[in-house]
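Missing here: one protein chain of the complex. Every other protein chain is in place.
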Amino acid sequence: MARAVTPQRKAINTTLAWAVGLLIFFPILWTILTSFKTEAQAINDPPLFLFFDWTLENYSVVQERSDYMRFLWNSVIIAVGSTILGVLIAVPAAWSMAFVPSRRTKDILLWMLSTKMLPAVGVLYPIYLLFIKLGLLDSRVGLVVVLMLINLPIIVWMLYTYFKEIPGEILEAARMDGAGLREEILYVLTPMAVPGIASTMLLNVILAWNEAFWTLNLTAAKAAPLTAFIASYSSPEGLFYAKLSAASTMAIAPILILGWFSQKQLVRGLTFGAVK
Amino acid sequence: MGRITLDKVSKSFGAVEVIPPLDLTIEDGEFVVFVGPSGCGKSTLLRLIAGLEDVSGGQIRVDGQDATTVPPAKRGLAMVFQSYALYPHMSVRKNIAFPLRMAGLDAAEQERRVTEAAKVLNLSDYLDRRPGQLSGGQRQRVAIGRAIVREPAAFLFDEPLSNLDAALRVGMRLEISELHERLKTTMIYVTHDQVEAMTMADKIVVLHAGRIEQVGSPLELYRTPKNLFVAGFIGSPKMNFLTGPEADRHGAHTIGIRPEHIKVSNDESCIWRGTVGVSEHLGSDTFFHIHMEGQDTPLTVRAGGDVELYHGDAICMTPDEAHIHRFDANGLRTD
Partner (left out) sequence: MATQHSRSAARLMMAPAVVLLMGWMLVPLTMTLWFSFRRYLPLRGGDLGWTGFDNYVRFVSSSSFWPSIQATLIIVGGVLAITVCFGVLLALLLDQPMWGQGIVRILVIAPFFVMPTVSALVWKNMFMDPVNGLFAHLFKFFGATPISWLSEASLASIIMIVSWQWLPFATLILLTAIQSLDSEQLEAAEMDGAPAIKRFWFIILPHMSRAITVVILIQTIFLLSIFAEIFVTTQGSFGTRTLTYLIFQRVLESQNVGLGSAGGVYAIILANIVALFLMRIVGKNLDA
């Protein structure tokens, strides 16, 4: 609405919105602040907000524990790997559905989405068993495959909606110009869909990074990503808040930043286009 | 070479037959226009020739070779789309070079041909721009450039001017005609605008409900339309049709007379009388819509720009007997 609003009204809105925004953001802010405190300051009574001795000690302690880097590396491989694999499988499928639709296209799309709704716990043991049989338990390959599969419907769906916006005539022009299917997808469709593919990948990296059912249940030590690493902090008491905060900050920072860039795709991807 | 033969070609979408079996030969170097109202199957026919759709029956031959199942990329035809279908992520240069790149030509040859095409089409200054930075007319030229660099056997145009404004359309019409004069390559051009068809074609194919109503040169169609549909479709403003006693007098079920073949006057020595309804004064011409007793639709009459008659005036008309078209009860021409 391009309507003039009185400055007072705008000021009230602003104050209220900022207050609520900061309140919601506070747990994250508090975690970040705590990560710069010493352990003693972290549990100081009363709590210290800004006036404490800022230190990077916790970060270096967490860094030095060599296994932290391994967890981080696992997270990166699993999130990025499953996303790339998913996109490679989804691009041809989405091309088919968007440009050669048939009567069954809609049913296939809905069926794919419905596999996303399958409660993981319902198939936990079979997957667990298959993983043992195939030697995939606690392996990065296994997790890449599983996370790719659970996010594949979203990837297909998002790519489908992006491809739908590309006029079919352009692909036909490529065909007339002598391009085969491979050239058509490689030189025409993919470059045109780069923004869509990028945001699809962004959202899926986030979803895979944060996935915390399969990553917790299918890993032990070797392939465990950050979700499992952080979960291992659930028992100790006492002097560990600052380190927990440092580790948490490092685990969420990259995804938080990616996430802020992909708000729009979030709506599109997670509602399957049902809200525009 | 670009002789295209359609032999009993038909197309159905599911149970719906959009093009019943049809024969047509397009000679090498001919400029053929498919014209008809929207939904008449003209674009589908073009897409069948292009290979973008499968035929449901019959055979398509290009230069005598069966091309019915050849994929579009291999038919040696170039197409200009209604939306231009330029690749938005490539510069004009890359757009024009794309078919050459697909054909595997070396970079130097690509560059030579692109430069040449750009010169012909006045695009030399725009080669490094993206399609999004061009005007409608320039985009149209890029689309044509992309088609000509391939030196195809034939060009296919799918309503290429319908996205341009009226003034630009006339200019592009001339450019395409000139291009045809220079290249002497077969061109198949689809449009719903009979003016484009009349002005550009060597041969017009009038389509209606998937069927060919008539094939002929523009003047043939104008002078001797084979049936009521062609008579009504070709010519602007539309031909007037009369039934009843007037038609009986000429021994026909329906007679047709073009607006330009009726003379108007104020005197009493005339055959038809009526009252002026709407009159459109264009300066050079005036079109009168005249209500006649016994006729449901008003007659359209073309008169000189200086004839001053207004709404409600009584008018007197004399048709040019030599230009009366006679049709039987089935709508077919009787002579």
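Which chain is which? They are A and B, in the order written, and residues in each are numbered from 1.
Just so it is clear, contacts are C-beta pairs under 8 Å (C-beta built on N, C-alpha and C of every residue); 3 or more make two chains touch, one makes a residue touch a chain.
Predicted, not measured: the structure shown is a model, and the values here were computed from it.
Chemist: Just to confirm, in the complete assembly, which displayed chains does the hidden chain contact?
Modeler: Hidden chain contacts in the full assembly come out as A, B.
Chemist: Hey, which of A:L56, A:M69 or A:L130 is the one touching the hidden chain?
Modeler: Checking each option in A:L56, A:M69 or A:L130, the one touching the absent chain turns out to be A:L130.
Chemist: Residues of subunit B in contact with the chain that isn't shown?
Modeler: Subunit B touches the chain not shown through residues 51-54, 71.
Chemist: Just checking the interface: what residues of subunit A touch the absent partner chain?
Modeler: 1, 5, 10, 13-14, 16-18, 20-22, 24-25, 27-28, 30-31, 34, 43, 45-47, 89-90, 92-93, 95-97, 99-100, 102, 106, 108-110, 112-115, 117-130, 149, 152-153, 156, 168, 172, 181, 206, 209-210, 212-213, 216-217, 226-228, 230-231, 233-234, 241, 244-245, 248, 251-252, 255-256, 258-260, 263, 266-267, 270-276
Quick note on the criterion: only the chains that are shown with their structure count from here on.
Chemist: Using the touch rule from the top, collect the residues of subunit B that touch subunit A in their complex.
Modeler: Those in contact with subunit A are residues 50, 52, 71-74, 77-79, 81-83, 85-89, 98-99, 102-103, 146, 150, 156.
Chemist: Report the residues of subunit A in contact with subunit B in the complex, numbered from low to high.
Modeler: Counting only subunit A, the residues touching subunit B are 167, 169-170, 172-180, 183, 187-188, 191-192, 194.
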